[in-house]
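Apart from one protein chain that is not included, each protein chain of the complex appears where it belongs.
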Amino acid sequence: MGNLNVKFGLRDMFLDGVRPVHELAGCVFLNEHRVEIDAQGLKHKELNDLLRKTLLEGITKITVRNVYGQRYIGTRLYRPDPEKKAEITIYRNPGNDLGAFLDGHRIVVYGNAQDGVGNTMDGGEIIVHGRAGDIVAMSMRGGKIMIRDNVGYRAAIHMKEYPGKVPVLVIGGTAQDFFGEYMAGGIVLLLGLNLKENERHKAHYIGTGMHGGVIYLRGRVEEYQLGKEVGVRELDDRDWEIVQRYVGEFSAHFGFSADKILKGKFQKLLPVSKRPYGKIYAY
Amino acid sequence: MYSYLLPEFVVERREERCIRCRVCERQCANGVHSYDAERDQMWAAEQACVGCQRCAVFCPTQALTVRPHPAEYRPNSSWTREKLQDLKKQAETGGVILTGSGNDKPYRIYWDHLVLNASQVTNPSIDPLREPMELKTFLGRKPDTLKIVLHGEDVRIESELYPNIPVATPIVFSAMSYGAISYQAFKSLAMAAKEYGTLFNTGEGGLPAAMRQDYGKNAIVQCASGRFGVDPEYLNCAAAIEIKIGQGAKPGIGGHLPGEKVSENISVTRMIPQGTDALSPAPQHDIYSIEDLSMLIYALKEATNYEKPVSVKIAAVHNVAAIASGMVRAGADIIAIDGLRGGTGAAPKIIRDNVGIPIELALAAVDQRLREEGIRHKCSILAAGGIRCSADVVKAVALGADAVYIGTSALVAMGCTLCQKCYTGKCNWGICTQDPYLAKRLNPEIASQRLINLLRGWSHEIKEMLGGMGINAIESLRGNREHLRGVGLAEWELNVLGVKGAGE
Partner (left out) sequence: MRVKTSWRSERLLPAKDHEACGLFGVMDITGRRFGGEMAINAIKNIKVRGNGLGGGFAVYGLYPEHKDYYALHIMFQNKSVEAKEKVEDFLVEHFNVVYDEEIPTDPQVNLFCPPLVWRYFVAPKKKGEEHSLPDDDYVVSRVMHINTGIEDAYVFSSGKDMGVFKGVGFPEEIAAYFLLDRLYEGYLWTVHSRFPTNTPGWWGGAHPFSILDWTVVHNGEISSYGTNRRFLEMHDYYCTLYTDTEVMAYAVDLLMRRQGLPIEVVAKIFAPPMWDLIEYMEEKEKKLYTALRMVYAPLLINGPFTVIVARHSEMFGLTDRIRLRPITAGAKGNLVFLSSEEAAIRCVCPDLDLAWTPRGGEPVVVRLHSQDHLLSLNQSV
């Protein structure tokens, strides 16, 4: 291969061949006050161009059909001035980083989501009628995410909160390893609805490095599945209030019986220290 | 446990000069100096002294001398005093030894083995005092070509230009977060950058809301593994966004801002509760691979409507050239490379002193690789880590950098003396502390003026060096290794640097 000395240059897999918005008119249908977009074959940026344009035109109700893997839906809808927030309904499979950096908009997905749902999300709501991939709600700092089924690795990693802003994540199924890793704030409910009678949750290293926030875990989990920075507590009245509230919302979204869910056994996982690594250094 | 450590510094007080004014006592946050009223005498608890020289500088009668403690163990080339002290410290604490600032070990400093050219006879040198001399630099991705349409007198650019940011001089303040440094120091950097027409970098601690309007346009805002203070407004108010992958002082590891430093203001800026540790994970957990980097780059471009260049900062490591190529292909508009001697507010000493490669070699390798692949114009390169003077800047540009990041140099301009105790939060110079009593020692009006003076001085020196080479625009020096020669370097080093030996 040494005898080849031709430069490739660079091919931009995101931007090469992106069509300008006016060429995409054929994918957009105005239906009273709702815009419908057919995303079949649209590139990542093309779909997001259309979403931004629609919102800037003042239309907030948007339905997107035939979504297959388009990324960053909702990400480019930030406006410095407080505008009306969008309500985006998605059919099929939104791609990675759904609602990354989301700024108060609402996204409902009928289908499965992939990795990075609500990555560094600032506010708004994401409702997934299906499952989601890895790092759901990574570094999320505001708003609400509800996933009906299971989630992958490292859900709720490094979620954080500060006064007046507490993110909420509710997962109907179970999660894979490193659930709640590095968690610094926020409220997480893991309901385990699809586990069999007495089957334990799947994740290992739950809450490893956790130093803030709270996880309400419904169902069975063994101590060795928990990170060493996590303590297990019984729920007090205030906890039950929170759990009832979000289980109620969750059930309303997905048509479950809240009472039935609340009958399960809940445990509360808390960080044992706000400073898990305070003692590892020699000053 | 009784400590077996020797003091690091000796404090010598010339009693005949000391007027018992107790300035030294008030200036020292480490509690070294104390006054014994009974004997009317000042005492020094030397084991607490970090050698920051604050007391010596502020002593009105210059009565104080602080210098390394002369006590030595039996000389031993292998088991040096530093190694012995570290062993004892760990035996007493069982901890990871922390340190601050950059690597202080005697790795070869290549800047000091590179010499610059000057015009003689065949090409006139230029006098920058009277002739134009341009340092303006654009940071960002450049297109392969421009499509230009001429309609009579009307000229139109049909190609879409990528976002680029101009800087008045190829010197940018590198990432130092509010939290690692005081608000006053942070603000001083912002003020100086704005005044001089260059950029400062927020680090990963967010940008206080009150500063966004005035200083956003001169800010490179970081999106690091902790995502502290990252919200859509933060991203959109900035000149550019930087994804921090690594830092020269601690490649491959994260950071912990201890809870006691997370004051109310820092808590608001970082958007985390007061008093909790701010933990930056070692990796960004949405980046485990090059195509994931691409995913975050485009997420940030989406979040800012493709209006900002996105920089990616890495520590200089073994395969830096290949990694840089991947970064550019992943969509990075600027790549920042931080070398072995880059500074830090806190890092495990073992990492700081042993991981990474020198910036000079990394920079040369990256520039060369990108050129071989025909994609050098697709990004700007920012070189960081141990840029100490304007000659280092010129040499970096000649090796291929578009601009340099300076951190330590800027801190020194504000008063830092490299005592390496940044992580204690007791910086007597008001730079690396969140103690309001200490921080207010740094007046942003004065400190920013010191920074502006530094930029002005360096820029002038750069112009002199350029003029000497017969160059009147910095872009003609960029990657122009013809103007460099190596002295005292081995064959392989010259090869990596891509420069001839002096006289060759």
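Labels for the chains are A and B, by order of writing; each one numbers its residues from 1.
The rule we apply is simple: contacts are C-beta pairs under 8 Å (C-beta built on N, C-alpha and C of every residue); 3 or more make two chains touch, one makes a residue touch a chain.
Predicted, not measured: the structure shown is a model, and the values here were computed from it.
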With touch as defined up top, name the shown chains that contact the chain not shown. A, B
Residue in contact with the excluded chain [from A:G133, A:P167 or A:P271]: A:G133
For the full complex, which residue in A:H204, A:H253 or A:K268 touches the chain that was left out? A:H204
For a quick check of understanding: of B:L146, B:A322 or B:I446, which residue touches the chain that isn't displayed? B:A322
Hidden partner chain, touching residue among B:E8, B:E302, B:E373 or B:E493: B:E373
Chain not shown: contacting residue from B:C21, B:V268 or B:I290: B:I290
Given the full complex, what residues of chain A touch the hidden partner chain? 1, 3-4, 6, 8, 11, 13-14, 44, 68-69, 71, 92-96, 111-112, 114-115, 131, 133-134, 150-153, 173-178, 202, 204, 224
Contact residues on chain B toward the hidden chain run 288-292, 294-295, 298, 319, 322-323, 325-326, 329-330, 373
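The working rule: only the chains that are shown with their structure count from here on.
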Chain-centre distance (mean CA atoms) for chain A and chain B, in whole Å, is 35
Taking the touch rule as given, give the residues of chain B at its contact with chain A in the complex, in rising order. 89-90, 92-98, 144, 223, 226-227, 230-233, 235-236, 256, 258-259, 267-268, 271-273, 275-277, 279, 281, 285-286, 294-295, 298-299, 302-303, 305, 328-329, 331, 348, 372-375, 378, 423-424
Can you name the residues of chain A that touch chain B in the complex? 7-10, 12-14, 44-45, 48, 52, 71-72, 75-76, 78, 80, 96-97, 100-101, 103, 115-116, 119-120, 122, 135, 138-139, 141, 154, 157-158, 160-163, 165, 181-182, 184-185, 209, 211-212, 274-283
